[in-house]
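As you look at this complex, bear in mind that one protein chain is not there, while each of the others sits in place.
Chain nomenclature is as follows: A and B, assigned in order of appearance, with residue numbering initiated at 1 for each chain independently.
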Amino acid sequence: MIDKTKFKKDLALVRKNAPLVHNITNYVAMNNTANALLAIGASPVMIHGQEEAADMAAIAGALVLNIGTIEGYWLKAMILAGESARAHKHPIVLDPVGIGATPYRAVACKEIIEKCAPAVIRGNASEIIALVKTGAKTKGVDSTDSSDDAVDSAKILAKNTGAVVVVSGPTDYITDGTRVECVKNGNPLMARVTAMGCTASAIVGAFVAVNPDAFEASVHAMAAMGICGEAAAEKAEGNGTMQLYFLDKMCALDDAMIDKYLKA
Amino acid sequence: MIDKTKFKKDLALVRKNAPLVHNITNYVAMNNTANALLAIGASPVMIHGQEEAADMAAIAGALVLNIGTIEGYWLKAMILAGESARAHKHPIVLDPVGIGATPYRAVACKEIIEKCAPAVIRGNASEIIALVKTGAKTKGVDSTDSSDDAVDSAKILAKNTGAVVVVSGPTDYITDGTRVECVKNGNPLMARVTAMGCTASAIVGAFVAVNPDAFEASVHAMAAMGICGEAAAEKAEGNGTMQLYFLDKMCALDDAMIDKYLKA
Partner (left out) sequence: MIDKTKFKKDLALVRKNAPLVHNITNYVAMNNTANALLAIGASPVMIHGQEEAADMAAIAGALVLNIGTIEGYWLKAMILAGESARAHKHPIVLDPVGIGATPYRAVACKEIIEKCAPAVIRGNASEIIALVKTGAKTKGVDSTDSSDDAVDSAKILAKNTGAVVVVSGPTDYITDGTRVECVKNGNPLMARVTAMGCTASAIVGAFVAVNPDAFEASVHAMAAMGICGEAAAEKAEGNGTMQLYFLDKMCALDDAMIDKYLKA
C-alpha cells in the first residue's frame, strides 16, 4: 500500500531541490530522459567522457547507468563515474537494458554491480530474471516474461546485491528483498514508446536523490511514471503523441493528480 | 501496380511476428527509428558495440546499417554485424546517408556493400546517383536530384550489387534491376522531418524480416511510409507535430487505411 503522504512529500522535494541527476545512458533514451527529468523538476546532466565522468558524479545527487548502447569506452566511463559516486555516497541506479541479448551485457552488468554497488536496479521482467539466471536469454530489449513471474528473481537479486530491485510491467514490483510493493498504474501504450523504461530509471534517480530510503524512492518514482502514463494515454492516439503527453503530464503532476489516479 | 492483398499480408505478419530489427544507425535517427519500428509492430534493437554487434546480428530478423554519423569505430561494428547477418542469411538494409558529401562515405559504403551484400539499398535520388557515379557530389544529406532521374542509376546499382534499390522522393521507386515499382503516396512535409529517410530504411528492415522477397517487402514498406506520412500531414501544422502524428498513424495503420489511402 503506497503511502500517499510520503509520495507527495518526495515529489515536493524533487520540485524544490531540483536534484542534479547524472546520466550515462543510451543514445536512444537521452533526449526523452532529459526532458522527463526536467518535467519532474530535476536537473539532468548527460556526461560520459572518461576525462570528466568521475568529476561529474562527485557533485551530482544521483547517478543513472544504462547499458542500452554500451561499448567498451562507455563501460569504462560508467565504472569511473560509479566508483566516484560510490566514494561520495551518492546513490546509483542501474538499468540492465537487454541484458540477456548478448554475453557482453551480462559481463558489463556484473562489473558495474560489483564495482559500483547500485542502490537500485530497474528492469523489465526478462531483464531481472536474466540478471539472476545468467544463462537466461531475452529477445532483444523488449520483455517476454511477465513482471509477476519475476518477483522471486527480484527478491533474490535484491538479497544478492543489496540493491532495491524494480520490475517494470503492467504491474510494477519493487522489493528490497524483504518488503514488496506494487504499482498498478500505467497503460499498455507506454510499452510502445521507446526508452520508457530508461525514463523510469532516470526518474528513480531523481527520487533517490531526495529520499535516502531507496525502496520508498523507487516506489514513488514508479507511481509517478504510472500515473503520468495513464493520464497521457487518455488522449494519446499512438506512440507519437503518447511520448509528448507523457512529458506534459509529468510537468503537471501534483497532489491532485496523485489523489485522482493513484491505485491503492 | 502494388498488390494490396500482399501488402496487407506483410503488414499482418509484421504485427504478428514482431520481428527483431537490429539497427546500427546514426545518433539523429535512433529515437525516431525505434519508435517507428515499435509503431509498425516490430521489435527494435540499437546495438553497435564491437563486443556484441555480431552476436546481436546473429539472432535478429534483419539488420539495418545507416552511415549518417559514421566514424571508424562504427564502420567496423557495421562490418562485424553485417558479416554475421550475412553468414546467418539475415537480410541487410543499407542507408548510404549523404554518401556524396565526403570521400570517406563512399569508401565506407563500398566496404559495406562488398563485405555484407545488402539485400536492399535505400537512399534519396542524390545518394543513389552518387553510389553509382562515385564522382558525384551531393549537398549535405538532403537530396538535390529528383527521384525520377535516379531510376536509371537505381537499375544499374541493383544489377551491380544484387540488391533491391529504393529511391525515396515525391514518388518512390523500387527496383531489383528488372522490375520497377513506384509508390505515389507521401507528403512534402515528410522531407522537413529529420531522419524520415532513415526511418524508411528501418521500416524496410521490418518488412524484409517477414517477407524474403526483398522487392515486395521494400514496396510494402515504402507504401506504409507514404500512407502514414500522407495521413499525418492532414492535421500536422509543421515538422514538429508531423513527426508525432506520423508515429500515431503508423500505430493505427490497418487494412482500412490501406484501402483509403493507397494510390494505384
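Please note the rule applied: a contact is a pair of C-beta atoms (placed from the backbone, for glycine too) under 8 Å apart; a residue touches a chain by one contact, two chains touch by 3 or more.
Source: prediction; values computed, not measured.
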Would you indicate which residue among A:Y173, A:F207 or A:Y245 is in contact with the undisplayed chain? A:Y245
Of A:M30, A:A85 or A:A101, which one is in contact with the hidden chain? A:M30
Touching the hidden chain in the complete assembly: which of B:I112, B:A214 or B:L244 does that? B:L244
Can you list where chain A touches the absent chain? 18, 20, 27, 30-31, 34-35, 38-39, 43-52, 55-56, 59-60, 73, 243-252
What does the interface between chain B and the hidden chain look like in terms of residue numbers? 26-29, 31-32, 68-72, 98, 101-105, 139-142, 192-195, 236-241, 243-244
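Just so we're on the same page, only the chains that are shown with their structure count from here on.
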Taking each chain's mean CA coordinate, chain A and chain B are separated, in whole Å, by 32
